[in-house]
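Sending over a structure as structure tokens; questions will come in a sec.
Complex shown without one protein chain; remaining protein chains in place.
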Amino acid sequence: MSALLQVFAREARLAWAGGGGAAGPAAFFLACISIVPLAVGPQAERLVAMGPGIAAIAALLAVVQTAERLFADDASDGTLELYVLMPVSPALLALAKVLGQSAATLAPLPFIAMVGGIMFGLDFAQSALVGLALFCALPALALIAGFAGALAAGVKRGGLLIALIAIPMMIPALIFASGAGRAALEGEWDRAWATVLLTLAVSLGTMALMPFGIAAAMRARTG
Amino acid sequence: MTQIVEVLPDLAPFESFALKVADLTLSRGDLRLVEGLNLSLSSGDAVFLMGANGTGKTTFLHALAGLVRPDRGQIMLGDTPLDPEASEWIGWLGHVDGLKPNETVRETLRFWAGLQGERKPPIMPVLKALDIGHLIDRPTGRLSRGQQRRVAFARVAVANRPLWLLDEPAGPLDQRGRDRLAELVAWHRGRGGIVIAATHQTLDWPGAETLELIR
Partner (left out) sequence: MLSYFSNPQRFDQLARIAIPVCGFGGLVLAVIGVYISFFASPPDYQQGDTVRIMYVHVPAAYMASAIYAGMAVASFIFFVWRHSLADAAADVMAPIGAIFTALALATGSLWGKPMWGTWWEWDARMTSVLVMLLIYLGYIALRGAIEDRQLAARMAAILAMIGVINLVIVRFSVEWWSSLHQPASIIRMDGPTIDGSQLTPLFLMMGAYTLLTAWLVFYRLRSRALVQRARSIQSRREREGM
């Protein structure tokens, strides 16, 4: 267990120090939110209706942006080889690694989503729920991005490929995270909470399954 | 030489063990690299794997580490066939260093040793033995290629593993670096460890055998 905490802490530290930390994804997320009213028009009703969906889409795209550097450096600088040789379960190691990096790079997204919700005309409670649903979706999004990144590590300019692999897999998290916000918009708070729980379930399921896929990809690369 | 013996910690010797490779056959894709290779080593031995590029030196090391499944044959560590659990045995130096430029030497070594269950790795003595003790708090990105190689090698030396698998350990090292490397290898063998190194030129390791791989 302590080994996994070490991996988690180290990956978070490296992502913070070397990768620019959370600034990139946060700025990207903000940029995505900002261009929407400019493209679809400033009508308040339309923006309110779109708010939760836009937050989920922007988060998905921001996570996809981080995917390429999750494994590319490790694959080329020999770190992956070392990780695979450590006396630690590769799946747990993959989980700790991806969550560690994501904790450093994605942590501000739920807060920005809340701010975005208010900018789109949602009330405070609705915006908070949008942020919470997004927070619940982030582990799933991060692990799927990690999986796509592990598959495509070492491919030159693999960003597009990673997006193509990751986006279809992220659909369930996207549906439930934005669904929760839309339910809150319609005033159906019971359904909103239930959907937040569904989002959490998707994340937990992904946490249980995806590390094995990532570990298999890590091993396939070194073998 | 005497200086090193003073610097390096006097760790308990490893339990005596043997590494046996029988009829090992390896390929990469459709290309057969190693065919019917036999090798038997016991505590204190050292072997150079030599051969031109593309003869399978690295693949052989990967197979010994359990990273590559052989087409045929067996690798035995002691009485048990090698399996991925053998990572408890292996100290690995890949052909790239596996360093992160923003991490200091100390952070790097402590992290990897910790992951291998070493609570008190002898970081400073090993770094001193490699002549880089003064660099301990420097980020590895600000070291020269030769110094980085020494840090990568120190990562193997501080973890208490009996079987060292080294891929081009002396690559960017100068003569002095090579001497230091040889001394650490001698120290490891003195404890009853085994060292296998893929290399282009023979290094000055007393009593080391050479295994030439041919296409």
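Lettered A and B in written order, each chain numbered from 1.
The rule is simple: a contact is a pair of C-beta atoms (placed from the backbone, for glycine too) under 8 Å apart; a residue touches a chain by one contact, two chains touch by 3 or more.
Keep in mind it's a predicted model, so treat the numbers as computed, not measured.
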| item | value |
| --- | --- |
| Touch with the omitted chain, as defined above, among A:Y83, A:F120, A:F135 or A:F176 | A:F176 |
| For subunit A, the residues touching the chain missing from this view | 147, 151-152, 154-155, 158, 161, 164-165, 167-169, 171-172, 175-176, 179, 198, 202, 205, 209-210, 213, 216-217, 220-221, 223 |
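Assume only the chains that are shown with their structure count from here on.
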| item | value |
| --- | --- |
| Between subunit A and subunit B, centroid-to-centroid distance (C-alpha), Å | 38 |
| Subunit B contact footprint on subunit A (complex, rising order) | 2-3, 6-7, 10, 14, 17-18, 73, 76-79, 81-82, 84-88, 219, 222-223 |
| Contact footprint of subunit A on subunit B as seen in their complex | 62, 65, 67-69, 85, 87-88, 90, 92, 94-103, 111-112, 114-117 |
